[in-house]
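Every protein chain but one is kept in place in this view of the complex.
And now, chain A:
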Amino acid sequence: MASLTSRVATAANVNEDDGPPALFKAKLNNVRPLVNMLRAVGFRTRVLCTISETGLVFTVDEAQAMVAQSFFRSSLFSSFFFDASAAAAEDDQPEYVSEEGDSNNEIVTQVTLPLDKLIECLTLFYGPGSGGSSGSAHGISTSTLLGAANDLRGATTAELEYKGPGSDFELMLEENGIISACRLATFEPEPAVNLEFSRYPVVQQLIMRSDWLRDAFNELDPTSDAVSISISATEPYFRIATIGDNGSTEMTYARDERIVDAYFCNEEMENRYKLSLVLRCRSALAMSDKSKVRVNQRGFLCLQFMIPTNTDVSFVNYIFAPLVSADDEPADLQT
């Protein structure tokens, strides 16, 4: 069976061998897992895409105080090609931060893409009204949102191709014999803010079921400016609270093994974060089974969401800088 690219080339009467060879080329049997991982960080119009032999990382940031990263491994593709030597030949290998937040010396190429348009193209065959970028994740069950990611019936297949800086990002999609060729404008990669989470020791950690955390976020007062998160070695072990115009909300949780695994707390701390930024993670949270909450010594918060992908899992990280208030902490927050 001729590759999708050559069939489109035939249809468009174009010689596919024109131009430089591809720096990156990959195929997917089903676009759904990729769509989900993009929707998990889908709240901005531009995304930084980092391509390496390990796979793709999609990074968005906001207000210099929050970074979100979605990891899509090369093994999730049915075929994956990345010309590392050609990429290395480019000037300025960027400082690349990996899944665990460590600096990594892997050869990469980076490009900034229009995220909303990318998602709209990938969901071209989803049918009317299936929602574009964000897919409105709030309050929807995980299974509905993932849309039977393992179901290959009626699936859109895709070929992705990128020839390097200055080229468009190309997608060839196919479903039921209908082929769509999409070209996305690319931009100079804009580095995301590096919040250096891993540079400082993690002092607090817990892993909980995402449905619990989802309920907690649904209860928060959205008019409040800040949300405070505290983990303690004594009761209440985990506390999320807001104070807003409509009053205050507080959720506290016991160290109940049904809810919480892998808990440790080396240092008592309460930190506050901008609520509107924290709530950006709701799409990723909605799609995930488990969430890992970590706080480092400087009070930076990392939420890591584990999302089922095909028969495996993928991760999305959200890192938040704490609010440093000029005023003292309001007394009511310390119960």
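Remarks
The rule is simple: a contact is a pair of C-beta atoms (placed from the backbone, for glycine too) under 8 Å apart; a residue touches a chain by one contact, two chains touch by 3 or more; residues count from 1.
Operating definition for what follows: contacts and distances are computed from a predicted model.
The protein name that UniProt records for the chain not on display, among "Carboxypeptidase O-like", "Probable D-lactate dehydrogenase, mitochondrial", "WD_REPEATS_REGION domain-containing protein" or "Checkpoint protein", is "Checkpoint protein". Touching the chain that is not shown, out of A:63, A:88 or A:178: A:178 (per the contact rule at the top).
The chain that is not drawn here is touched, among residues A:53, A:90 or A:120, by A:120.
Within the complete assembly, residues 8, 11-13, 114, 117, 120-121, 123-129, 132, 168, 176-185 of chain A touch the chain that is not shown.
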